[in-house]
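For this view, one protein chain was removed and the others were kept in their places.
Up next, subunit A:
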Amino acid sequence: MEVESNSPETTSSNNPNIIKVNDSVLIRMPSGNEKFIVLEPNTTVSLGKFGSFKSDDLVGKQYGLSFEIHDNGVLKQFIPEAFDVVDETEANNQDIRGDNQAQTLSHEEIEELKKKGLSGAVSTEEIINSITKNNQEFNKKTEYSKSKYLKRKENKYRKMFTALGPTVYNITNHFFNKNPTKTRYLRIDTLSQILSLSNVYSSSKVLLVDETQALILSSILQKIRAPGLVLALHDGDTPTFNIMDHFNFSKDTLDNLHSLSFKHVGKEMEPFIEHSDGQTSESYHRAAKRRKANHEKLAKTVGILNNTAFDSLIISTKYNPASVIKILEKHLGDSRMLVVHSPHKEALLEAFEYLRSSATFLNVNLSESWLREYQVLPGRTHPLMSMSSEGGFILTAIKVSTLVS
């Protein structure tokens, strides 16, 4: 591959495309495994058999690039080829034995090679080369399976990784593939439909109940700019916004987020009263000041809930969605969208029925998305052999006014 050199864009501290110190970075390894690392300054990041590198070397690079780890952890950009266009030959698998006798290198010899590879004494190419050369059956393979074989070996031995950007797409996929219970089996296509149907845009005021560990919240926050805002309701005292940390949001973005416990919903705000009981110490005054500030913040958030006709109401909850809708529908503006997500269709049926019979909702719709990926190769195009069987259900409706004129 011939490549012309380009000068990279000037790095700017608030450019979201550039990796910064203390960013959470999603690393994809050749095996397809992914993990989050936090780029603390002056540390060594270990990717196990795929090598290790210095965190500072990644800072300032663009997100989305792949790197090969060379001797002493030096990072060099790696441009993977999309695929090899192979010319088919007459070869077929008639004479290929499947009994593991093809490889003439012993297990010990291969382990030795791997060790040398890790220390940098032998390059990835050399490892794959000797493994391929010592495979008696290799030349009998079809060109396509040769290329597949090489790719497999490369995935096993090449010391490289990709620093994926903190996009909604990457992070949603990561959790969906690795730990879908955390994000309530919310698949990328379903989430994308939630974002469209709720009509969220930069100046939207969004009322949200999100129990996907803030995956929905984060995907909305990414779009919101002041005076737009998100009010996220949660149970208990503190919200679970774990996934939000991986988006590396700026303070400006986080200022658009307000959270409120359900225990304050639908109640009168009590005035702030401080019983000093004669205490005059400095620490007491500090604590009193903090209590007052907290109370003011809470009053402000309750005020946002009660004084805003929200542009979107988005709900993904383990509580009965119908009960949540009945409590929150009055806060949704007229001609604005309600979007409810659940991994269980049945959990949405009661809400569906309620909305259908309600005079304040129109266009009630319950749907499920279906997503199929294909392999596209010359002469070998077909759907992937396995696909995701569930990605969640969405219930939507338009809120309308009861006023008639």
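One rule holds in what follows: a residue touches a chain if its C-beta (ideal position, glycine included) is under 8 Å from a C-beta of that chain, and two chains touch if they have at least 3 such contacts; residues count from 1.
In this section, contacts and distances are computed from a predicted model.
Colleague: From the names "DNA replication complex GINS protein SLD5", "Small ribosomal subunit protein mS29", "RecA family profile 1 domain-containing protein" or "tRNA (adenine(58)-N(1))-methyltransferase catalytic subunit TRM61", which one matches the UniProt record for the unseen chain?
Modeller: According to UniProt, the chain not displayed is called "tRNA (adenine(58)-N(1))-methyltransferase catalytic subunit TRM61".
Colleague: Write down which of A:41, A:64 or A:303 is the residue touching the left-out chain.
Modeller: A:64
Colleague: Contacts of subunit A with the missing chain: which residues?
Modeller: Residues touching the hidden chain, for subunit A, are 1, 3-9, 17, 61-66, 68, 76-85, 87, 124-126, 128-129, 132, 143, 146, 150, 154, 158, 165, 167-169, 188-189, 191-193, 195-197, 199, 201-203, 222-223, 225, 322, 326-327, 329-330, 333-337, 345-346, 349-350, 352-354, 356-360, 362, 365-376, 378, 381, 393, 398-405.
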